[in-house]
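Quick notes on the structure that follows.
Omission of a single protein chain aside, the complex is shown with its protein chains in their original locations.
The first chain written gets the first letter, and so on, giving A and B; residue counts start at 1 in each chain.
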Amino acid sequence: MANLLLLGQQTGNSWDLPANIAFYVIAVIAIGSALRMVTTNNVVHSALYLLLVLSSVAAVYILLGAEFVAATQVLVYIGAILVLLIFGVMLTRARIGIDDDLNYEQRWIGLGVSSLLFVVIAYSLWDFYGSDTRLVGYEPQRTREVADSIFSTYIVPFEAISVLLLAALIGAVVVARRD
Amino acid sequence: MLLNQYLLLAAALFCIGVYGVLTRKNGVMVLMSIELILNAVNINMVAFGVHNAEAGAASVGGAVFALFIIAVAAAEVGVGLAIVLLIYRNRRSINVADASLMKG
Partner (left out) sequence: MSLMSTPLFAAAAAETFQPASWLFDNVWIVPALPALSFALILLFGKNFAKHVHILGIAAVATGLLFSTVTAFAWITQYEDEQSHHGPAEEDHSEEEGAGGFVTIANADEEGDGHAEEESDGHDDSGGEIAARGCNVEENNHGRFGPEAASQFIGEDEYALTDASEIAATAEEGEEGGGGEHIKPAAVVNCLDWFETGSFGSDIGASGDEAAQGGRTLKFSIGTIADGQSIMMLFVVTFISLLVHVFSTEYVKGDRRYVHYYAFLSLFTASMLFMVLSATTLQLIVGWELVGVCSFALIGHWWEDQDNSNAALKAFLTNRVGDIGLLIGMIVLFFGAGQTFDIMTINHAAVTGGLSQTTMTVASLCLLTAVMSKSGQFILHTWLPDAMAGPTPVSALIHAATMVVAGIYMVGRLYPVFWNGLMIPGSSFNILAFVGALTVVGGGALAFVQRDIKKVLAYSTVSQLGYMVLALGVGAWTAAMFHLFTHAFFKACLFLGAGALSHACHHSFDMKDEMGGLRKKMPITYATFLIGTFALAGLFPFAGFWSKDEILVGTGGFPGTDANGTYTLLLIMGLIGAAMTAGYMTRAIWLIFFGEYRGHDHPHDPPRAMSWSLIILAVFATFAGFLNIPADWFGPIGERYGLKFEQWFEPGGGDVFPVISHGDSNLLLAILATLAAVGSAYVVWTYYQRLYAKNPAATEYSDGIRTKNSFASAGYTLLENKYYLDHLYTGIITGFTKGPLARAAYWVNQNVIDEVIDTAGRTATSAGRFVYKFIDQGTIDGAVNLSGNSSSDAGQVLRRLQSGSIRQYASLMFGAATVLAAVFIVAV
């Protein structure tokens, strides 16, 4: 546990300390806004907190050197999905402002299940990777490598995803069409 | 940097997402919580990808699969919103609690 909190003590890697500081700042923002997102009584605020979470996840990707993923996160999630969700809020005429009827009464079920889940996951992670599995000296991934492997090694899933997107497109049109 | 830092962050986001799915009544907000869950999984993907890359195998697999998940998430939101709009049109409400047709 100590290793997790004492920032980058034994690594001797010069950029480890700033990276750790950055990580914890981002993590606090991410978790804090995620918590607000699921607890706030205002639908629009909830969407804005989601924006914060998504941006901090993009920052986490940059910390991990996955720049292309970070860019895609910003473009697709923040640029498209979030906007779509806000449109959804508008189209369903949700109340803009405080709405007391957003949650179920028995929140303890959700609370219990999710905290149990967290305990189980955290325990198993800590048990398995502990504080000695380090990420050291990794290079940022080049977009070119990502592209190369998408179009060679992962061509089959890529094709499958494109078919899936098409199917989802048609499905969405069929479901939402006014007949 | 520990691998666990990222994994634990992802676990926290995942559980918060689950909490959201379980407590929110509004269909759109349920979808938002699902996005949170997917993002948590994505962090795992990228972190494990970096972890594997250290082992010497030339692999950007984690990042590639994160991209795939983003694509799937886009599809999921599209279909999900279509369903929510359909429910709204039919019942003038997007309260998930009202959609209890599965009652036997």
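By definition in this document, a residue touches a chain if its C-beta (ideal position, glycine included) is under 8 Å from a C-beta of that chain, and two chains touch if they have at least 3 such contacts.
What you see is a predicted model, and the numbers here were worked out from it, not measured in a lab.
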Candidates A:17, A:83, A:116 or A:147 - the one touching the absent chain: A:116
Contacts of chain B with the absent chain, listed as residue ranges: 18, 21-23, 57, 96-97, 99-104
Residues of chain A in contact with the chain not shown: 104, 109-110, 112-114, 116-117, 120-121, 123-124, 127, 153, 155-156, 159
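Quick note on the criterion: only the chains that are shown with their structure count from here on.
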Geometric centre distance via CA averages, chain B-chain A, whole Å: 8
Sites on chain B touched by chain A in the complex: 1-9, 11-29, 31-33, 35-36, 39, 42-43, 46-47, 49-51, 53-54, 58-64, 66-68, 70-79, 81-86, 88-89, 94-95, 97
Chain A - residues contacting chain B, complex: 3-4, 8, 11, 16, 19-20, 23, 27, 30-31, 34-35, 37-38, 43, 46-47, 50, 53-54, 57, 60-61, 64-66, 68-69, 72-73, 76-77, 80-81, 84-85, 87-89, 91-92, 94, 101-104, 107, 109-111, 113-115, 117-118, 121-122, 125-126, 129-131, 133-138, 141, 145-146, 149-150, 153-154, 157-158, 161, 164-165, 167-169, 171-173, 175-176, 178
